[in-house]
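Accompanying notes for the structure given below.
Here the complex is missing one protein chain, while the rest keep their positions.
For reference, chains read A, B and C in written order, and residue numbers begin at 1 within each chain.
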């Protein structure tokens, strides 16, 4: 309801790398970009296979002269042409995130990039530097931070409603890799269980980072160290499909994080619970319009998106009234809406308004450090490992 | 996931009547039209106030030469120009639905229209005739029929999974009119409680028709008669804010329907339960990704959108994997996606594929008969009243 | 926790009529009577079959000289003997409630009786008179009124937390009579579908009265008239297995009541919702430790038995801390605990404390009037029928 429609007459010109036919996340990004009508998709290098790239572009209405066979060519050509793209969405498998991002940043184009941000920590550190140097907007699509009640949770913690935070419980169980789907034809399973394309982490990179990022986003806490146990339950799988982590935050708070791809009956069971000296919060991704809040000594409250207990920080990123559920795509769209605000501000050389929030390149680096520390801790026999 | 992207390169040219600044449902229609990228909004008569119409158009990127001061002018001009709009969305208060629809149908333009369809039954009957005569596509936005698990519920009933239907329980409680909001500045409350703009029904027209339509959509039953008690609990309110109805369906099934705008704690509590000789179903709009199903003598099953128990009829109108919730806007978008399929088929002079489902002008007439019968039954002292 | 243990050293001597081997509800009453240790079961006429009566008595530890072959003999003998029973529990099929109650009241023995209280309204009226004349305690086991959160709901309504009540929604769906179980060997189904043993009502007497009583208990409203549609969905079943009722309460509140024995997937789905000008409540028997409460304009609250939002009226009838669920038997036990308090007060010739609450013979009469009015309304073509 409160998503402002201003400037949609002047949409941001967007390109996309990856997301051709058969991909899942590319279509999600495109819908997310359309929902608030701030972008117009005009160029793409949708597949590393030129024929599929062209066919995919035609299918979604990208003119053939702006469908490119390679991201490098696209970055070059779009930077050179008048009214070339202002921003690019990177929706490739993980190993391509960093090279593509570098190419477009270097060409002066803003970047919206999927997570995990890179394959390695040094790559991520280099990207942080490049973003700083170029001054371009870099948005990492930790899309769950776009849910209205997550925004509210963060605001409530920041406002002290929970007191001093003591405990964080984050989990993200799934079951789609319970059996070796990567050996029975699932493209999604193939690259996600392949170290060459996914990096050193399996479940930890794919979903563990989401849980980790969400915990940090809401709690505002910085991680001091972690102790991780990564497991591959499916024989022959080279990457972890289950992750169990203990967390120590600066200031004394402690956390547990569990992510799994073999928890039968779980679809996308991302859940976050935060407890402080004065209150507690609970939120579940499958039912994102609800936020449970208890003030110590008071009754439990079920705060609803758009309802009487909603805060402005939730209302700001909400489109329909309470009781009409918003979902995954709307949360994702909020990341794009925030990106749009940042890009419009950048047009004028200004930073965006203070209320504009999105996951940054620094969050991407933190996520890579989290993955690296978890892998190292697990390999060293489950010992405390610093994230610094 | 299975929403095909074909032809989005060739989007349907859409206009809108109503939905200017300050309106709620216009923005919803626009998002819904964008989500699956089948439409491009190019013209509008967004307000009956010319200045607001122009400002609203500018804001959302409608060229000024296609922003009209009246719907009549818009119908005329768009029909006359090359590449004029192929379809119009009517999102005005109720009393304008019929005149606007007539104008565009007469101009050879397909219609997507909000509900309730008209103010009176004769108006609705005339519209049925006009649609038949013109051969144009007419889609009524009973948007809840677009939810994937509602599609599945309908398919399960049709396939006999519940046996012979005995009972239908439909309800739609809200609380936003608990107090006289129409006298404290709510525009939404003002026109919805005004007989001149809403027709003879208040809650029954605004939300009762949704519950009624959904019950028919899922159960496949035809109503024989109803017995209604309409109440205005808020003193001075000229239209009902609470509706209690008994239903008799052809073949012996029976139903109850409750709609209320004064049920404190309810947001948009649309809920449908259907029971047959062999099984039972339960669905709730606030949590639309779930469908409870019990086969008599078996355990309860929680079927999830995209999950293991999902049917193709649900999958066909689903965009993201199970466990990632879809919501109100996606359900609404499905109405638009189905409209697009029907309109594309109409371009070739064909009916759409059999699997394409949308609420029709006949459903609109049924809804008007439902409202009229309920008002008549209530005024006659709560007696059985035929819908014929 | 707050159930006082006082006087358990001096337990009330209790007899039972009905409840022999194979009966369900007799065992429930016995557990309920034991939980708070206020009664000791010392006599019984457990079956109309003398052999079964004796065997049943032996099994549960009733001395053989106090196991009777008939209730009449039992009333006579126990009244005559020193330290005979002070109270009797009547757990027979419906048609025997009144004759047994009369016999024991006449013998000066307090009565705890199952519902529905009698077969007919005149029988019930006569019982009201007899209770008044004898001055004995008469407790009707509308056991759901014993749930702590129902006590709280009643207290909240009485305290004005909901404002003026507008709407009551009561329902009690089950599915155990979906098929003709009475013809396939279910004793429970046999007598409950037999007018000679159940009276004029099937579902309405068995579960409809529970829903009706609970609505009255919580809302405090008096019924003016009802309009009922009773249906027997299973061919050949002489009594209703589904009940749909509209209610008008004195003062203008309105209600709907649904009870069904053919709603597949429903076990004992008793649910009550009450809405007033200032607040709304919702409670479900299957999850009885929770009470949803919303103050208009405030967030939803989930009040829990024993939790921070619990009222003293709930705490008074609670045995274990919040988060440790109490259930059906504890609610039933509260009826017995209240009966004990009334009986102990009666020993001293005093009325019980004001906080002691239990369903009375007057509630039993109201229930019979409800059944009679519903049957009459339904037979007359679903017309408004007074309960007076």
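As a working rule, contacts are C-beta pairs under 8 Å (C-beta built on N, C-alpha and C of every residue); 3 or more make two chains touch, one makes a residue touch a chain.
The structure presented is a predicted model; accordingly, all values stated were derived computationally and were not measured.
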For the full complex, which residue in A:268, A:294 or A:318 touches the chain that was left out? A:294
Kindly state which of the options C:132, C:196 or C:320 is in contact with the chain not pictured. C:320
Take the complete complex as the reference. Which residues in chain B touch the chain that isn't displayed? 294, 297-304, 307-309
Omitted-chain footprint on chain C covers residues 1, 5-6, 8-11, 24, 27-28, 30-31, 34-37, 58-61, 174, 266-269, 285-289, 304, 306-307, 319-330
Can you name the residues of chain A that touch the chain not displayed here? 162, 166-167, 169, 175, 178-179, 227, 229, 231, 233, 242, 244, 246, 254, 256, 258, 260, 262-266, 273, 275-282, 292-296, 300, 381-382, 384
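Methods note: only the chains that are shown with their structure count from here on.
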Work out the mean Cα position per chain and let me know which chain is farthest from chain B. C
List the interface residue numbers of chain B and of chain C, divide the shared ones by all numbers used, and answer same when the ratio is over half, different when under half. same
Distance from chain C to chain A - Cα centre to Cα centre, in angstrom: 55
Averaging only over C-alpha atoms, locate the centres of chain B and chain C and give their separation in whole Å. 43
Considering chain A alone, which of its residues make contact with at least two other chains? 304, 307
